[in-house]
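Okay, here's the structure, questions in a sec.
A protein chain is absent from this complex, but the other protein chains hold their places.
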Amino acid sequence: MSELEADYAAAGFDGRLDFGKRPALLMVDVCNAYLDPASPLYAGVESALASNLRLLAAARAANVPAVFTRVAYSAGGLDGGLFYRKVPALAAYLDGNPLGDFPAGFGPERGEVVITKQYPSAFFGTALAAMLTAMGIDCLLITGFSTSGCVRASALDALQHGFAPFVVRDACGDRAEGPHEANLFDLQAKYAEVISEERACELMAGPRPA
Amino acid sequence: MSELEADYAAAGFDGRLDFGKRPALLMVDVCNAYLDPASPLYAGVESALASNLRLLAAARAANVPAVFTRVAYSAGGLDGGLFYRKVPALAAYLDGNPLGDFPAGFGPERGEVVITKQYPSAFFGTALAAMLTAMGIDCLLITGFSTSGCVRASALDALQHGFAPFVVRDACGDRAEGPHEANLFDLQAKYAEVISEERACELMAGPRPA
Amino acid sequence: MSELEADYAAAGFDGRLDFGKRPALLMVDVCNAYLDPASPLYAGVESALASNLRLLAAARAANVPAVFTRVAYSAGGLDGGLFYRKVPALAAYLDGNPLGDFPAGFGPERGEVVITKQYPSAFFGTALAAMLTAMGIDCLLITGFSTSGCVRASALDALQHGFAPFVVRDACGDRAEGPHEANLFDLQAKYAEVISEERACELMAGPRPA
Partner (left out) sequence: MSELEADYAAAGFDGRLDFGKRPALLMVDVCNAYLDPASPLYAGVESALASNLRLLAAARAANVPAVFTRVAYSAGGLDGGLFYRKVPALAAYLDGNPLGDFPAGFGPERGEVVITKQYPSAFFGTALAAMLTAMGIDCLLITGFSTSGCVRASALDALQHGFAPFVVRDACGDRAEGPHEANLFDLQAKYAEVISEERACELMAGPRPA
């Protein structure tokens, strides 16, 4: 435990959230924009993609619902509000730009839901929370890109909405190591449980509390 | 004034909301499902469609932003949560069903936004409020189908979110007169200003407060 | 079944929502404003108050969580936004006005939550949905005042958020019979199951699906 971790623990941060009875796997913005070397948002996160592919297979094997998110803007980004104005790189997600597509070999099968979003949080401006509640989901395994952006925002909102967030470290990625680690630290301290891919697979495979 | 209206007025309902400086026209679910006689949801609302067409032309002439909503479900309605379970007729909006399309001659031009929704309120599970705030919109002219369903829900949420709702009576419709009138009564009493198409056109044409 | 009900049923409205495994009792704005004959909002709903008292006792006996809502405004109603401007009668809820208090003999016991709200829906601008999700609640028995106002708005939002709404007819009330019945009709047709107090007590007493 680092000095900073010890200081936080003594202050009463970093409690533990229980894994629930009905998890879902939430894969945030795993799309070409972060994976195509020609993209301005390219982040060199190939190993995290591989982790997502393994987690997705494990989820399907365990009947854990898989939920995908993607970003899309129309009308010149008008529907992206201030976020679109703040981050010019989001033009990569305009209309039919293939940078917004899922990478080859990754994506929904029949019956799996894709949430189209305009903002960092997968919950903001979407019907995600309503769907999860209607499905009886009580916790989320969260992966994707970027750790300091949409993953953190989605994990924060998962906690706020009442779905225990378990962020899978190996399946998240960012364009730089500093923000990646700094945000995983904040997430573990205040909002989520940060776990490994191996632990995520164990949790999905069960057994879970009846 | 009816006895009921007098009773409400004496109790302190039915105050007046001011029209704002920056209106938008919000057309809720003006789609084939309500207009195609073969649709289970057909409501005989052709005159309201004609009113929407006139209002849309007036909005464009006055540079009032036009916002369209439509309903769409995927994954067998999973993303429609409990609403999809409660109203079997919503299967009309599954995937590529043309009942969810805009009627011929009606729909967005370049730069106009379509909000895709899963629930009654145009604000619920969408980024509509965020977009309107980012645009500086302060009031809404609201039209569409049905009065007792998505129009009322959207007008209520407009008020709740802080956008003064002006519901255009002639441009709303429902499958039966009773619920249509009962809901316009509730809206005027508690949540909105119910106005005519003529008044809506005057308000859009201005002048508006500086 | 009335002609109107038959028409709706043929169109595919009025499906059935299942009662869940973990209900809560949500009592909306059961306060002096509707019960004190000197209040402008007085609605003559004493029998509905009696029904709420019986339902609350039944909920406690069955370990069904009870959640109360109340309305309160500060800063001259600034925090009530447009709703406060539209309905002058809401001044009854300013600051420490006793019209906003629970009636004698009714109110929370230790460990029961009161949600303070500013808008019609108990979910709007409150942490209610987040709390219910964190508690694992999946359905709500909804009561209170007024049927055409805060009860309908709260039942609609319960459905939208994914909590199956069961509106208890006998425990709701309004200042006039027309809006009371018209809104119960809309609720049953599109958003909720409208049930009797007797049925609500049976459902709370169980048995419920494991």
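Per-chain residue numbering starts at 1, and chain names A, B and C are given in the order in which the chains are listed.
The rule is short, and it goes like this: a contact is a pair of C-beta atoms (placed from the backbone, for glycine too) under 8 Å apart; a residue touches a chain by one contact, two chains touch by 3 or more.
Keep in mind that what you see is a predicted model, and the values were worked out from it rather than measured.
Chemist: Can you say which of B:S39, B:T143, B:Q160 or B:N183 touches the chain missing from this structure?
Modeler: B:Q160
Chemist: Among B:A11, B:V28, B:L132 or B:C172, choose the residue that contacts the chain missing from this document, as touch is defined above.
Modeler: From the options B:A11, B:V28, B:L132 or B:C172, the contact with the absent chain belongs to B:L132.
Chemist: Who touches the missing chain here, C:F124, C:F145 or C:Y191?
Modeler: Counting the whole complex, the residue in contact with the absent chain is C:F124.
Chemist: Where does chain B touch the missing chain, residue by residue?
Modeler: Touch set of chain B with respect to the missing chain: 129-136, 138, 160-163.
Chemist: Mind listing the chain A residues that contact the chain we can't see here?
Modeler: 4, 7-8, 10-17, 40-41, 81-83, 85-91, 119-121, 124-125, 148-149, 153, 156-157, 159-160, 162-164, 175-176, 178-179, 182-183, 185-186, 190-192
Chemist: Could you list which residues of chain C touch the chain missing from the display?
Modeler: Chain C touches the chain not shown through residues 74-76, 78-79, 81-82, 85, 110-116, 118-119, 124-128, 130-131, 133-135.
Everything that follows uses one rule, which is that only the chains that are shown with their structure count from here on.
Chemist: Determine which two chains are connected by the greatest number of contacting C-beta pairs.
Modeler: Ranked by C-beta contact count, first place goes to B-C.
Chemist: If you average the CA atoms of chain B and of chain C, how far apart do the two points sit, in angstrom?
Modeler: 25
Chemist: Find the geometric centre of each of chain A and chain B from their Cα atoms only, then give the gap between the two centres in Å, rounded to an integer.
Modeler: About 34 Å, centre to centre.
Chemist: Provide the C-alpha centroid distance between chain A and chain C, rounded to the nearest whole angstrom.
Modeler: The computed centroid separation for chain A versus chain C comes out at 35 Å.
Chemist: Going by the touch rule set out above, which residues of chain B reach two or more other chains?
Modeler: In chain B, 81-82, 85, 119, 124-125 touch at least two other chains.
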